[in-house]
Every structure is written in structure tokens, then in C-alpha cells.
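Here the complex is missing a single protein chain, while all its other protein chains stay put.
Letters are used for the chains, namely A and B, taken in the order the chains are written, and counting of residues starts over at 1 for each.
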Amino acid sequence: MARPLELHPDRLFPADPTTRDIARALYAEIADQPIVSPHGHTDPVWFADNAAWTDATSLLLAPDHYLYRMLYSQGIALDDLAIPRLSGVPATDPRAAWALFAQNYTLFRGTPSRMWLDHVFADVFGFDVALEASTADLYFDTITQKLATPEFRPRALFERFRIDFLATTEGAHDDLAAHARIRESGWQGRVVTTYRPDGVIDVEHEAFGPAMARFAELTGEDVYSWTGYLAAHRKRRAAFRAAGATATDHGHPTAATANLSAVEAEALFAKVTRGDWTPADAELFRAQMLTEMAAMSVEDGMVMQIHPGSSRNHNAGLFATHGRDKGADIPTRTDYVHALQPLLDRFGTSTTLSIILFTLDESTYARELAPLAGHYPCLKLGPSWWFHDSPEGMRRFREQTTETAGFYNTVGFNDDTRAFLSIPARHDVARRVDCGFLARLVAEHRIADWEAAELAYDLTTGLVRRAYRIDEKTVG
Amino acid sequence: MARPLELHPDRLFPADPTTRDIARALYAEIADQPIVSPHGHTDPVWFADNAAWTDATSLLLAPDHYLYRMLYSQGIALDDLAIPRLSGVPATDPRAAWALFAQNYTLFRGTPSRMWLDHVFADVFGFDVALEASTADLYFDTITQKLATPEFRPRALFERFRIDFLATTEGAHDDLAAHARIRESGWQGRVVTTYRPDGVIDVEHEAFGPAMARFAELTGEDVYSWTGYLAAHRKRRAAFRAAGATATDHGHPTAATANLSAVEAEALFAKVTRGDWTPADAELFRAQMLTEMAAMSVEDGMVMQIHPGSSRNHNAGLFATHGRDKGADIPTRTDYVHALQPLLDRFGTSTTLSIILFTLDESTYARELAPLAGHYPCLKLGPSWWFHDSPEGMRRFREQTTETAGFYNTVGFNDDTRAFLSIPARHDVARRVDCGFLARLVAEHRIADWEAAELAYDLTTGLVRRAYRIDEKTVG
Partner (left out) sequence: MARPLELHPDRLFPADPTTRDIARALYAEIADQPIVSPHGHTDPVWFADNAAWTDATSLLLAPDHYLYRMLYSQGIALDDLAIPRLSGVPATDPRAAWALFAQNYTLFRGTPSRMWLDHVFADVFGFDVALEASTADLYFDTITQKLATPEFRPRALFERFRIDFLATTEGAHDDLAAHARIRESGWQGRVVTTYRPDGVIDVEHEAFGPAMARFAELTGEDVYSWTGYLAAHRKRRAAFRAAGATATDHGHPTAATANLSAVEAEALFAKVTRGDWTPADAELFRAQMLTEMAAMSVEDGMVMQIHPGSSRNHNAGLFATHGRDKGADIPTRTDYVHALQPLLDRFGTSTTLSIILFTLDESTYARELAPLAGHYPCLKLGPSWWFHDSPEGMRRFREQTTETAGFYNTVGFNDDTRAFLSIPARHDVARRVDCGFLARLVAEHRIADWEAAELAYDLTTGLVRRAYRIDEKTVG
């Protein structure tokens, strides 16, 4: 007998009955708000082509490093989970990979992945039995069948999920063809891009050379001269804005910024593009480029997102066989106070610039980030991110930032995911946790119930629209 | 219709009914204890002259960087809030500034400022409607009228607030004239000073030169010789003790201490006073001076307070137009284990020296500060400070220090404020949060109810009197 699968209506609300009642009432008012997803990694090709996905393994397991890293951590071989190697996809039966996952689903107890998946299983696919060894085939077959139906095509799900706004992320050297096809198709779903220029900024990235070549081709600029390089960024930013982008994104190893003179910046650019740079040069160039991007944001109004602090590809052995983004990125200590100083020396008093700061180092919430955002007009705090996109992570974020930065220097929720089917689950978790936090403030008579209701709305859709300037832009 | 303003009698107590009952009972026993305020920044001139304050903006808003930094962070210009520039006070109507504040009072939801202000509005001024755009004028007028009455003069409020002991903070180069006038006036309020020599220790401070000149003048010592400089400190410490001081205070960028030989210290002093110092020299001199101050405390019994870890004047643009203390001080990571080693190598086993450590880096609570205070006889932990002087901050302080340092290596509450009218509110928040924490320990059967009652008393007035040696000193 398989165990039942149920999503309890009170899940994630605090257990205390008074607080739970308040949380439930707050949630009821905002549960049906549309989804505004200003930062994520879904593939625009899905919405451009609207082709059917094929099976559970290739849709849900193989692309999701949150899942297979946990299985890998317990000694399960990635080949057995059908995870692609650099040399190609292993010849693993997708059904067998799924069964192995199902068998080990207990590993996810207490993790957000488990909550998101159960939500997908119950709400998106309608399962009423839990995933386990005995139901692996039922799951695999049912999912395969449903994915073949029109109701499970990307656009149909987008509409069913009531997504109001969905931002994808593309490199500066991406031609945005999928986004163009979406717009040309006449479909009304609002899928926009985000300008992520890391590929042409990070000279330590193994594909920097080809990215620059493509950057040159797309812009017609001499991207190997400092002037041409900056002009190319301006052209591409304009092209991204035309494809609906309201924001840029920067995933640097640290939050370092620099404020070099034009002459120094040009000399540094020459050095790093010549290829005779040290790691310190590469870091300084990334740092200077954050400030250059801020300068362009002051001009064109794009919101900057800074996502620092991940030590990428930590597992050298795995990187050699499987490449990047395989669950081996590990956060490190991150400094913001000194790192952001050069950029802030230049733009700190701007009221038009808007920079959203993220962190993987929670020790900075109360110590650095909340005081910075609670002072500088140009700084806002992004939601708890990646490993911290979780009930406990969200709770710590609110507990450690609200008293200094308030709610209004935060920007609502980001799902930051390529797992499209889990987007409603992820937003639902955030809404529930925020309502639980607000309910505690009400139960402790720290805010009034009507204030909590206003805040619940703002945390769900009000702040995100304002922070990402979504109402100030329309697509095309 | 304006919203009502009420201070709920159970505010800040945990929502669970069992725990709340315990908290309420503990609080009832200590709620009426007098206020002992051993560290703060009120102006002694208020109590010396006992002149009336004039209006809400100049009393409550313009001097309080906790408030205007939040408004500034949302793009509101400081000029519109009547915040003084270096070039003078802007010609902003105080009533208009107050209205702007009232309109944006929602920004403070969930912050301690909001709780403190509501307490001031309800308890000190008797408002029963909340501050909002529609009540801005009512507030402004009522406050202006009340401030003109004798009941709202500084001394009357001091007595109404039932303040038993209030320490202000003066620089080593302050003549303590206001304190002298207080004593000479025959008024019985116990307002004492605290020796804060940073101005004549921090050679990086822009006013170091004039401070030294005044230091020389007040002491008659050759403060430009190492011997004379130390003698001047001794003289001023004696003068401060005569004005009731029981403590010194040191607000350095880091917690670094040094233990140089007399010859090295003298050479360093010569270098920094000659003006040909590097930032490292300035830091080493501050470090050495903490150890010198500890040596003098061993002699004269003054309690040392160390308040490290703030990166001052982070916003260069704002510093240029508005100067220091404008809400742009941002905490940084702080090390204590290595930083305090030199001082502790010299005085670590002393049982007469007492140093109270504060932090803006909460990651040090459990890792460094509690283990240090739970071992060294000369070290105690100051309460959660500045950005962490808040319900969540206090809760984290207790949760992260108590198990290692116990309660008896802590020193009760500091309000650390220049916002005189909020002093009762601040102490009330601390008492409520401590009672809530103790109530949880009782509800979880970790301590007995009678122990919690003893602790509630100790955390309120017992520990602070002992730690600041208040009963060992009388004024004059």
C-alpha cells in the first residue's frame, strides 16, 4: 500500500493556533494573486515552440541539480540518474533513473525540494499517492501520458499557473531568437529576458573567447577596444530592453566593485583581452564592470541584480567529467561593506539607480545588507537565495533584515529556477512563510492585522512590480 | 477616520498561551522597576538648563538618524526632513518635514523605531490615534503645545520616567560644564558622565588636532609628550569620576588591542602626533591605547566599554554635504579572539578589571564572545547593540550567548540613545523580550519559575548596577 500524498491546507503555518489562524487569514487574501517572476532560468524556447516535454526524468530530474546533488552526496552515480556527461548522455533508461530517484526520495525529507516536488505531483499532475519505490512506475507512466496532452504544453501550463510576468536570463552574446519568436507568435504570455553579461565580462570563464566573438558579431562593434566594448554593451542592453528586459544580472564570485579612472579601465581591459591577466586582474575587471554597468543603468533605467558569493565548480573531478552547474557550487564568506564602496562612492546618492543585492552568506543579513539597504536609496535586498530559498531560510531573512531595513527595502520573491513546473510551488512556499512571519508580528502585537494584510499583498506582488520596474515597461 | 493607537499590554510576549502567561507574570513583577541607564547619548545641557523643547521635528525627527536613514533609503531628500547640512539647517518648515515623516510612517512597520515611537506617542504624549498623513498636524500641534508646559521640561520627564541613573557620554576634551551645573543646581536627578577619549586617540578623526589642543588646555599637561599625554588621561579620568563617571567608552573601528613596550609605545605616539602616520599606525595606536586604558582602569576602577565594528561615514557623498552621524555607519565583520589577545596577555587574569564587550557582528555571539566572557574574569557581554537593539536582536543575543556565558556574564540593558523621550520605551522593550525568553525556558522546563523571577529582576536592574559599579560610586 503506497502512502497517501496530500498537501495540507495549513502547511508551513506556525503551529500555535492563534498565530496559525492569523496566517491562514492573511494567506487566504493573497493565495490567488498572479505569479510575478522577475528572475529565473526557464528556457524561452519552451514558450517559443510550445513543444511537448517527454518524460519525468528528462523534465524533472536530469536538469535539476538540487535533486541529483543530494542523491550524488549519498554515493549514487550520476550516470545511473541519466545526468549528461561532457562526453554525452549516458545510456541509462529514463524509467530506471526515475525508479532510483523514487527509491531514494526519503533523502529529501525536510528539504524544500521535497515540498516543491510534492506540490508538483499533487497539484500539477494530480497524484494522490506519494512517490516511493512502489509508485515509481505509476508516476513515470502517468507523467509521460499527461505531458503528451495539450494541457501540459508549456504555454498551457503558463496560463494555468496564472503567471503574469516571467523573466528568463540570457547572456550578452545570446541572439534572443526565442524571445523574438514568442513576440512574433502573437501569444499573450509575458515572457521577457534579463541582461546577464557575465560571459563577456568574466575572463576566467572557459568560454570567454567564443562569447566575445559572438558579442562582436551581434553588435558590429570592435569589442576588443574599450570604447567598442562599452558601445556593444549599450547596444545589447537596448536590444534586451526591446525584448522586455527591465533588469540586468551579475553572478560574480564576490561583490567587489571598482572605480578606476577611464585611463586605468582601458589599460585593464587591454590586458585582460590580450590574455596576459592574473586572477587579480580578472577580479578587478569584473569589479570595474559592475560599476560600468551601474553607470549604464543610470542612463537606461535597468535594475541591477548582484548575485555574488558562489565558489563555482568546487568538485574538480566532477567538473572534468560533467562540466559546470552540476550541484558543486559552494557558497563562501562574502563582504559587502568594503566591496561595494567604490561603486557607492560614485553612485551612492543616486535615487534613479536601483541595485538588488543577494547573498549566500546569511551572516551578512543583519550585519551588512540590512544596514546598507536601510540607508542607501539605490540599494534593495533580494529575497533569500538558492540554498536559502527555503522555509527556514526565508524566516531567517525576515527575522534578520526587517528590523533594520524594514519590509519596503525588500523586493518580494524570486523563484530563480529552471524547473518550470515548480514555479507555483515555490511562490506558494514564499507566500506561506511570509504570512507566517507577519502572523507572528500580529500575534505579538508588533503590527496591526490590517497592516499585515497590506504587507502580505506588498510582499506578494506589490514590491516586486515596483522593484523590477515592471509597470514602467511593457514588452516590445 | 484615523486608525486607533493602542499599546497592547501583551505586546512582544510569545503567542503560545502557556508561555505568554509566564511572560506576563514575570513582567508584572519587574515592569515598575526604576530605569538604570548606564550608557547613552542624551545631552546633559537639557538637565542643566531644563529649557523647554520646541517642536516634534527638532526634538524627535531631526536628531534621530534611525528615523531619517530609513526615509532617505526610500529616496526622500534629507533637506525635506529639515536635517542639517554642514552648510546650515535647510529652510524647511518643521511642520512640512513632520508631515512628510507621517506620510511615510508605514516604512517603519516591523522596526523597533516604530515600537519606540508609538510608545512615546501613546504614553508620553497621550495620543490615541496613530500617526499618519491625516493626523500629522494634530500630532505636530499637540506635541508643540505639550512641550511648552512645565510637565514636559527635561527634569520633569526624567522624574516621570523614574530614571534612577542616567549616564551621558563626553569626550576627554569636554569641560563637563553641563554636569557641573547639574550638580550645582541642587537637583537630585542622577545624571553622570562617561569618559570617551576617542577624540584624542583616533588620529584619523578630522578633529583630532583641535581635540588635542583642548585636552592640553584642560589638563595643563604637555599632551604632545607620551608621559604628558598619559598624565592628561589620568587627570581627566579623575575629573570624570568626580562628575559621577563609573565607566569609559571606546568606539574603535575594530577590537584590536596591542601590548607594546613602553619604548615602542612612545615612538608610535611620537609618530602619530607628528602627523606622518599610515592607517596601520593609526590602528596600532588605537589598539595600544585600549591596553593603556585598561591599565588605568586597573588603577582607578573604571569599567571599560568597547564598542567596535562600525565602518563610519560609508556614504562619501552624504559625508561631504552632511558630515558624520547621518545614518551611514555600516557594521563590518569583527574579530575578538585575536584582537583582544594582546590586552588579555597583560590583564587576562585580573579580577578587578572589568571590560564590557559589544558587537555589531552577531556571528561572534556564540563563536567568540560567549566563550570569552564564559572564561575570562575581566570580560562581560554588553547587550545587543544599535541595529541589534530590537526584539529579534535581543532574542538572538540571549539564544546565542546564554548557554555558554550564562546570564551572569551579561550586564543588563543599555538604551544607548540620544532620543530621551524614548528611554522608557526602549527599556520596556528589553524587559518584555527578556521576560519572553525566560518564559520559554520555564515553559520548556529548563529553569524553574522562581529562578526566572530572580533572573528577570537581575536582567532589569541587578546586573546593570553590579556591572557598572553603580552602587560602588556616588555622584560628586
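Here is the rule we go by: a residue touches a chain if its C-beta (ideal position, glycine included) is under 8 Å from a C-beta of that chain, and two chains touch if they have at least 3 such contacts.
Note that the structure is a prediction, hence the values are computed from the model and not measured.
Just so you know, the chain we are not showing touches A, B across the whole complex.
Within the whole complex, the absent chain has one touching residue among A:388, A:431 or A:446, and that is A:388.
Among A:129, A:231 or A:318, only A:318 touches the chain that is left out of the view. Of A:61, A:328 or A:430, it is A:328 that touches the chain left out of the display. Against the chain not shown here, chain A presents residues 3, 8, 10-17, 69-70, 72-75, 106-112, 115, 311, 314-318, 327-333, 360-363, 387-388, 390-393. Mapped onto chain B, the interface with the missing chain covers residues 14, 16, 18-19, 335, 337-338, 341, 344-345, 348-349, 351, 363, 366-368, 370-377, 379, 399-400, 402-409, 440-441, 443-448, 450-451, 454-455.
Note that in this section only the chains that are shown with their structure count from here on.
Chain centres here are Cα averages; for chain A and chain B they lie 40 Å apart.
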